[in-house]
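Taking it in order: structure first as structure tokens, then the write-up.
The complex is shown incomplete by one protein chain, all other protein chains being positioned as in the whole.
Labels for the chains are A, B and C, by order of writing; each one numbers its residues from 1.
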Amino acid sequence: MDFLSSLLNGVAERGRALIGLDAVPGSSARSTEGLCRDLLSGRGQASGIALAQAILADWERLDAPGRQAFFKMLQHQFGADQAHCARAIDAYRERPDLANTAALHRASQPRIQELLQRLNLAPGGTLLLVRMREALFEAMKGDRELEELDSAFKYLFASWFNRGFLTMERIDWRSPANVLEKIIRYEAVHEIDGWEDLRRRLEPADRRCFAFFHPQLVDEPLIFVEVALTVDIPSRIDSLLSADRSVLPPSAAKTAVFYSISNCQEGLRGVSFGNFLIKAVAENLKHELPGLETFVTLSPLPGFARWLQSLDTGSDCIQLSAEDQADLLSLNVARYRGNQGGKSRRNDLLARLAAYYLVGARSDTGTIIDPVARFHLGNGARLERINVDANRSERGLSESYGVMVNYLYDLYGIETNHEAFAERNEVIASSHVNKLVRTMKSSRPRPSSTRRERASVL
Amino acid sequence: MDFLSSLLNGVAERGRALIGLDAVPGSSARSTEGLCRDLLSGRGQASGIALAQAILADWERLDAPGRQAFFKMLQHQFGADQAHCARAIDAYRERPDLANTAALHRASQPRIQELLQRLNLAPGGTLLLVRMREALFEAMKGDRELEELDSAFKYLFASWFNRGFLTMERIDWRSPANVLEKIIRYEAVHEIDGWEDLRRRLEPADRRCFAFFHPQLVDEPLIFVEVALTVDIPSRIDSLLSADRSVLPPSAAKTAVFYSISNCQEGLRGVSFGNFLIKAVAENLKHELPGLETFVTLSPLPGFARWLQSLDTGSDCIQLSAEDQADLLSLNVARYRGNQGGKSRRNDLLARLAAYYLVGARSDTGTIIDPVARFHLGNGARLERINVDANRSERGLSESYGVMVNYLYDLYGIETNHEAFAERNEVIASSHVNKLVRTMKSSRPRPSSTRRERASVL
Amino acid sequence: MDFLSSLLNGVAERGRALIGLDAVPGSSARSTEGLCRDLLSGRGQASGIALAQAILADWERLDAPGRQAFFKMLQHQFGADQAHCARAIDAYRERPDLANTAALHRASQPRIQELLQRLNLAPGGTLLLVRMREALFEAMKGDRELEELDSAFKYLFASWFNRGFLTMERIDWRSPANVLEKIIRYEAVHEIDGWEDLRRRLEPADRRCFAFFHPQLVDEPLIFVEVALTVDIPSRIDSLLSADRSVLPPSAAKTAVFYSISNCQEGLRGVSFGNFLIKAVAENLKHELPGLETFVTLSPLPGFARWLQSLDTGSDCIQLSAEDQADLLSLNVARYRGNQGGKSRRNDLLARLAAYYLVGARSDTGTIIDPVARFHLGNGARLERINVDANRSERGLSESYGVMVNYLYDLYGIETNHEAFAERNEVIASSHVNKLVRTMKSSRPRPSSTRRERASVL
Partner (left out) sequence: MDFLSSLLNGVAERGRALIGLDAVPGSSARSTEGLCRDLLSGRGQASGIALAQAILADWERLDAPGRQAFFKMLQHQFGADQAHCARAIDAYRERPDLANTAALHRASQPRIQELLQRLNLAPGGTLLLVRMREALFEAMKGDRELEELDSAFKYLFASWFNRGFLTMERIDWRSPANVLEKIIRYEAVHEIDGWEDLRRRLEPADRRCFAFFHPQLVDEPLIFVEVALTVDIPSRIDSLLSADRSVLPPSAAKTAVFYSISNCQEGLRGVSFGNFLIKAVAENLKHELPGLETFVTLSPLPGFARWLQSLDTGSDCIQLSAEDQADLLSLNVARYRGNQGGKSRRNDLLARLAAYYLVGARSDTGTIIDPVARFHLGNGARLERINVDANRSERGLSESYGVMVNYLYDLYGIETNHEAFAERNEVIASSHVNKLVRTMKSSRPRPSSTRRERASVL
């Protein structure tokens, strides 16, 4: 294949000479904006690929201020046609039927969308446009107005990267090195320390990794999940990542643990696939290993420590005993390290607080606070277990005092769980977790009270 | 691969049981409309694939009236949200900035578009949606209002089937039978009479066939072109299709003849790829066989006989001598068959009329009349040669009195040719053809005169 | 792939020019025999591929007498080195240890074997050598001496086409046309009548076809088996091949019927894979469809009618009643057609005779007479059922009076069955078949008596 692809590159190079910009009268001296106009015009019909290539080549040469200028140009020169839009509004006002609605929809479409479609004609265009959106995020930091431009990107990418067009592939030690190096690079939850560490996650018979790919981005995973096959639901990340653990024969596995899910393409932010990936992986594994009974995560609580530090223990939603309050303070004083063997009282407190954080606490806008929890609960998973002393890495301690949780994917319950969460803002949890929550003695965990939680006690 | 795909189907089947409609509380008794609403709602987040499968399965069971009803339902229940739209218009009127334009665009989007995106989640969804649009064409015949619904399909398909997502593949005698049977079925220009006829077009060393495919429609070509490698530009289709011709060694070929281009997916009407395909094939062939110098078509004139039969020879744009007029009448009398050897005067007349038809004549709306000519000239090809007595098949005689033409793709001229055609409505032709046109003595070929051509003299 | 392979051909062509025969001083004028000597000599080290190509190209241009001469040349010029051989014998006689045995083995090796190994260097060499052996079979008809030459081919092919190097692939309607046309051509049991008939055997969900391929013969199946999925063990071939039968959902199948096994490469005669293919297919199907319980054939008895026609009913091994003898004579009189509905007595007689033919009768050399029976019983299958009126095709009637049989592959019994057959010449049959045999009242079915069976009564 490699031989072929290098040949095709040769074709492309020859192509640039043959029907390239040189052959488009006057084009080689055009500004990027001019080329964009050409691409949208009739001229794009005859030499669209050459124009798209030329524009993207121009783009790649720009520095940060150049890109900022490019984006402003797109925003101001390739928005909707205002006059056209005004006429469509008049027609719609006169008769708001379907035809006129549709006409209004078309009239109000920013021309940037059509331009992006045509830029995608260039070989490798899709990846460059994804990278372009990454640069747009940078530019947006200093210019919120550009968010409108971003909506055109996001709108189109949601269509292009529709789940129906993605393929799920297993990643293992036989995968291409240029894909594997991206697994190392993009792993966002538990850092991979080089190729030997990667091998430990991919090669053993009780490890799996799956990713979504788009046909146009062959070497670029969109999202991937790492899975460990185990007997029981694990309570510590060490037991999964340790270099000297013994390998379980897959046929003996009862549990599949999703211990890391990482998005790879910052430029696809807001286009979500995680939900689909977990379910597709679960089905795939169930087919391969019918003995699997439990599908579960071992997940971080990235917002727990921050929430805890800003907690107003005097609020009416959490009632802590004097002893607990002392422990909480000592936890702080010990600068996270204090959570060691034998400190069972403090561990109990952490478990209870984590349970309350996930089940009872709400943000100002009434949502669950923890982003990982929102993701899994939104997928219909159930909050299964709180594990204290589960992650003693620097990051695990600083983000969540070492606490991790298991979310359980019970394929028969996800719809009901999802509805409870989506419609009634209710967290479905195991009785173990619910019991922990009740120990917090909060009479009514209610969103309206969350505002007060903000006042920090620690 | 087959083994794998049958396994994956097995996964899908299990999937339907595992996370299928049974597991979605109350869903199995829902109407199709209800399921569509579910799919658009939050519920779609948790069990989107199962819902999409269920809706498409329902759809497949519908008969023609049921489909008509389904389309009406989509049109009336999944248009834009009128109230939302009205508010967006107000905001836009107040301040017509980019943000409000974009908001208006989103508000006026028919919800059917989002629904189609989510239906595409189902395995095999893309093909079913393409087929759905074919059925919509049927339904539109009796209900023009449905054209608005179609615009949502077309809008989405233009995005999904963007050239950047297509792959070009060679079709030959080693291609899968289930693809080849579609080549037989979809060939629209020169009918293929069974597998042995197909083999004659694919297997010889001086024949090529290329098609565009979409990653989601593996067995379904979107469009294909058949190519003959020759020494000279051919003037008769027989010389290409004859069963007992001798095969040319590819290395001796000077000319690549595109002698048939067929669209395969009626459901993708209006999403054009032909332009890209011809250029990609030309580059591919040039790379494989550097000795190729000429890229040319041998094309039908599907509208020529009809135009000729309705020609008003008394119009000021065509001046025919009395002798010519007599010939023209005799042509008619002879019911197409008269065009035989020795009748060189009549052949000359046909050549001159065909040249005028393609270069000088215009429809009521001012466009070139022949659809095949519009396609190639719009791509930037040059009208190279008129060939009389070129296609003696029943269809060739009845559509165009046996005349065929060559359009030449000169890769260095296509942009200029295209612009002349697109911007000045001017047909770029060879001096040979232009000479033929001038013999018609038409002082000024002008669009405004075309109306009168309609009155038939024959 | 096709694009790539045509490129690689291009490489080969360039290769012929670059390091080809032109570059081998003096070679282009050498005789084929001279080139063969060069290939075996040191010269073959430097330009082996070019020499091998040149020799095979020479070979392809030969007519039948030329091939005969070529084979004679090989036989006489590329046998073992007699002087070398004599020395090795002397050494061995002196001390018959392992070293001297091995030296003798090497010395007595015909050089043709090394020559064939080197001819295999040419691109496409393997296929050409297989075809060469086919031509050798032709030549052997007039010259039995060439059988010795054939032993060199067979010896090498047994090594090259070792089961460990073969891949099993499913053949279906998605397979390449150039493979499928070979399925049509090579089907040896139940003729395939064109592409639509082929489709009926491949496309339905309850049909399977598997073949063995060798990596060097990509488009050439070595052997294939056609399988029907059914509920019960079938008793008539019509029920499997009929065009208007209803298709069984694979998940409902209980039985896999191997109804046709065909060898494709005459040039690999004597290198057997059938045994492995049936077992590999059975395992593959069992994995795909765990509901399958029975693996069975529906097989012809190609030697039955011939045997019956030469049967000496007065022999001591078959005792027929006067009534049976009359029936047998009437069977003959009716010229095979008489076996129609209602004639149950005659059917009973046929079943009993067929059972005896397969279980009791032996050839002069003491083996089972029927070649198909020898194959399946040798594989360890059990003779399960005799089906009269099972194949009313012309061939079925003339070869076996329409009788067919089922051989059962019980994966747990094949070893025991095989041993009984291979070591004790005993046919393992079901009680149903054994009961039929016993009705023949033959006191002792013994090989020694088979000679008398030869005298024909019919």
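Quick note on the criterion: a residue touches a chain if its C-beta (ideal position, glycine included) is under 8 Å from a C-beta of that chain, and two chains touch if they have at least 3 such contacts.
Note that the coordinates shown come from a computational prediction; the quantities given were computed from them, not determined experimentally.
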item: Of C:Pro96, C:Gly194 or C:Pro371, the residue in touch with the unshown chain; value: C:Pro96
item: Sole residue of C:Met140, C:Leu241, C:Ala390 or C:Ile414 that reaches the chain not shown, by the stated touch rule; value: C:Ile414
item: Option touching the unshown chain, where C:Leu121, C:Ala135, C:Ile184 or C:Leu248 are the choices; value: C:Leu121
item: Residue among C:Glu60, C:Glu148 or C:Glu266 touching the omitted chain; value: C:Glu148
item: Residue, one of C:Lys286, C:Arg374 or C:Arg438, that touches the chain absent here; value: C:Lys286
item: Chain not shown, touching residues in subunit C; value: 7, 10-11, 14-15, 18-19, 23-25, 42-43, 45-49, 75-76, 79-80, 82, 85-86, 89, 92-93, 96, 98-99, 101-102, 104-106, 108-110, 117, 120-122, 125-126, 145, 148-149, 151-152, 155-156, 158-160, 162-165, 167, 215-216, 275-276, 279, 283-284, 286-287, 378-380, 411-412, 414-419, 422-423
item: Residues of subunit A (touch criterion as defined above) contacting the omitted chain; value: 1-3, 6-7, 10, 170, 172-178, 180, 194-195, 199, 219, 284, 288
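Heads up, the rule we're going with is that only the chains that are shown with their structure count from here on.
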item: Contact pairs, highest-scoring chain pair; value: A-B
item: Rotation in the CA alignment of subunit B with subunit C, degrees, nearest 5; value: 180
item: Per-chain Cα centre nearest the global Cα centre, belonging to chain; value: B
item: Chain at maximum distance from subunit C, centres defined as averaged CA atoms; value: A
item: Between subunit B and subunit A, distance of the C-alpha-averaged centres to the nearest whole Å; value: 39
item: Mean-CA-position distance for subunit C and subunit B (Å); value: 50
item: Residue numbers of subunit B (touch at least two other chains); value: 7, 10, 284
